[in-house]
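The complex appears here without one of its protein chains, the remainder shown in place.
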Amino acid sequence: MPPNQGNRTHGWMGIHRGHRARPLEWIAERGIFLVALSTILMIFLIFVFVGREAMPILFGQENSALIKPVIPPEEMDRLKPEELQAYLGLSDKAFRQMERETLRELMIVKQEAQEEIPEQLRNDPDAHLNTTEWSAMLLPRQWSGYDEPVYIWQPIGSIHKYNIVPLIIGSLKVTLVGLLVAVPLAVGAAIYVSQLARPRVREVVKPVIEMLSGIPSVVIGFFALLVMASVLQSVFGYQTRLNAFVAGIALSFAVIPLVFSIAEDALTSVPRSYTQAALALGASRWQTAWQIVLPTALPGVFAAVVLGFGRAIGETMIVLMVCSASVVSWSIFDSARTITTTIAAEMAEAVAGGHHYRILFMLGAILFAVTFISNLIGDVVIHRLKHRLEGKR
Amino acid sequence: MPENALPKLELKTALAAASGNAAPLIEIKKLSLFYGQAQALKNISLSIRERVVTAFIGPSGCGKSTLLRCLNRMNDLIDGVRIEGSVRIGQHDIYAPDVDVIELRKRVGMVFQKSNPFPKSIYDNVAYGLRIQGVKNKSDLDAAVEQSLRGAALWDEVKDRLHTSALGLSGGQQQRLCIARAIAVKPEIVLMDEPASALDPIATARVEDLILELKRDFTIVIVTHNMQQATRISDDTAFFYMGELIEAGPTQKIFTNPRQKRTEDYVTGRFG
Partner (left out) sequence: MNPIPPTGMIIPTEPGRHFRAGKFDFWSFFFSGLTGLATLLILAILAVLLGNIIINGWPNLSWHFVSTIPRKDFFDPATTGVLPMIIGTTIRVFVMTIFVLPIGVITAIYLTEYAPTDSMLTRIIRAAVNNLAGVPSIVFGLFGLGFFINFIGRNLDEFLQNPGPVWGQPAVLWASLTLAVMTLPVVIVATEESLKAIPLGLREASLALGATKLETICKVVLPQALPGIMTGGILAVSRAAGEVAPILFTGVAYYMASLPSKLSDQFMDLGYHVFVLSTQSPDIERTRPILYATVLVLLLLTFALNFVAILIRARVRKKLRALG
């Protein structure tokens, strides 16, 4: 069987073809590379397009005051085009397409609308306030009719109140309850499954717990609303049936599988040599787990908690179904309205491009930033831990 | 270049006749290889003759596999590998920038230590390389598969189950299948990295017979830990130690009358 006859008469000369010999391969590789960049692109797009809608709020360009200074139509010509556009609140394109007459009519409509505001409101200082300013969104205010400064989120009526503090408190409250329930259970189970359980038990229990993550959050929300809420109320005997406590416990069902699998992963990635050394010295399995494995894997458990926090604070449907009244209270037995539920419940009624709409996007942007940071922290911590345990450093 | 001017076989015969010996096909000059910071090969210079069996021997971790993989540039696949020096095959520097690695690998086949048949049928395993090269004609493929399997002394054992999974073969059969797969594309050089290390004595003997058989058509470079095996099948032997080439020459000489003390210690088993 003599090699290389016929088709390769050039012998070793044939190896000089260079990589340019395969243009299709080259194109395909570039294509694969470009597609791989899509995840980065997606994160970037989320940043840009959630941020874009929230931009006017973030930079204080939105004015939600009911009563604004009126420019009479006669003075139209004195205004620069940019000023006119800003005054009428038109987009670049719409502004360019409109004729002079239309613009003038818009000014008249605007003037008339302002004139129609009842006298009583006119004297209300609240009506002159731009409620989308940072101070209005973060600081308490004594609204007319109130006895003391309060934090209120109330985007309906003639004056929209956009204080986001109640929402932040609501989110933190529910998340805290969720984590307080989920973390001990999940980490405990992770220790048990990874360190103490027999292999047979482990092989069954692990996928079953992970199965919990396959349950849609509407189903958990439904279960909390129809079953858990009444049961918990009769056990603990509190007033409001639907409250942050119920929401938090329901939330923990969604967080447990996540915290469990990350913590379990971290605990199992502790090299066997560590544990065997301890076991050989006569330490019990529990002592080994507690004194050797857990301290080593602690960063991983921490990361699990951080990622669990990100998951909990971003969960929408469970909390939306269980409680959604906006009250400022740190009591977990009161209702709560979180950032996520506010977005979910109010986006439908918000006018696209209006200040309510933009504020909801701003809430989304805040949420994205918070989860982005917690994901990043969790990710870095896990990466470091794995790196160290694999002895790469 | 003389090989291109003359038809190959005639040239080889002519050279062999003239020197009474086969001409060097592979020339390694001052080759050093680094895995990141660690240097695995140190300034190695070695000629490998055409159509003979050359054995690489040496203690574990001395760089035999690494050097072998340099010859068909499999090391390119590993991140952070740096190579200095040159490897010429048939006068062509295979590390020159215009070299197409794919073409090179079609001419320099490889059999690995651990048999690695594809999880496909026996037939598809052997036909794989040819299909890659664009051979579609069924009868051509059939003929090539049969020829290769016969060449690898496997045909009689598998001819009735060509279309069953290759994973159903025994370890020794799998390794011979890998050899058949490598020779099916008709390379000029076959590199073998401890091809018999995982096999029992009978299977090893079959693979050794096969190598002696293949020697007629191919230039073979083989890594082995088995000294008897090296003496049985190789014409030339190169001894490596800690990334360095200690001694190379005719097998006979290396094993009976080595120049270096270290070589002698190793081949007589007095090592360490």
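A and B are the chain letters, set down in written order, and residue numbers restart from 1 in every chain.
Methods note: a residue touches a chain if its C-beta (ideal position, glycine included) is under 8 Å from a C-beta of that chain, and two chains touch if they have at least 3 such contacts.
Everything numeric here is computed off the predicted structure, so don't read it as measured data.
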{"item": "Where the missing chain makes contact, among the chains that are shown", "value": "A, B"}
{"item": "Hidden partner chain, touching residue among B:K64, B:K106, B:R176 or B:R206", "value": "B:K106"}
{"item": "Contacting the left-out chain in the complete assembly, out of A:I209, A:A304 or A:I359", "value": "A:I209"}
{"item": "Where the unshown chain meets chain B, residue by residue", "value": "72, 74, 77, 79, 102-103, 105-106, 109-110, 112, 114, 116-119, 128-129, 132-133, 167, 178, 181-182, 185"}
{"item": "Chain A residues touching the omitted chain (full complex)", "value": "22, 25, 28-29, 31-33, 35-40, 42-43, 45-46, 49-50, 52-53, 184-189, 191-193, 196-198, 201, 205, 207-212, 214-223, 225-227, 253, 256, 260, 278, 281-287, 290, 307, 310-311, 313-317, 320-321, 340, 343-344, 347-348, 352, 360-361, 364, 367-368, 371-372, 374-376, 378-379"}
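Quick note on the criterion: only the chains that are shown with their structure count from here on.
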{"item": "Complex interface listing, chain B residues touching chain A", "value": "1, 3-4, 8-9, 89-92, 94, 96-100, 102-104, 107, 147, 151, 183, 186-188, 217-218"}
{"item": "Residue numbers on chain A that touch chain B, as the complex places them", "value": "1-5, 8, 10-19, 21-22"}
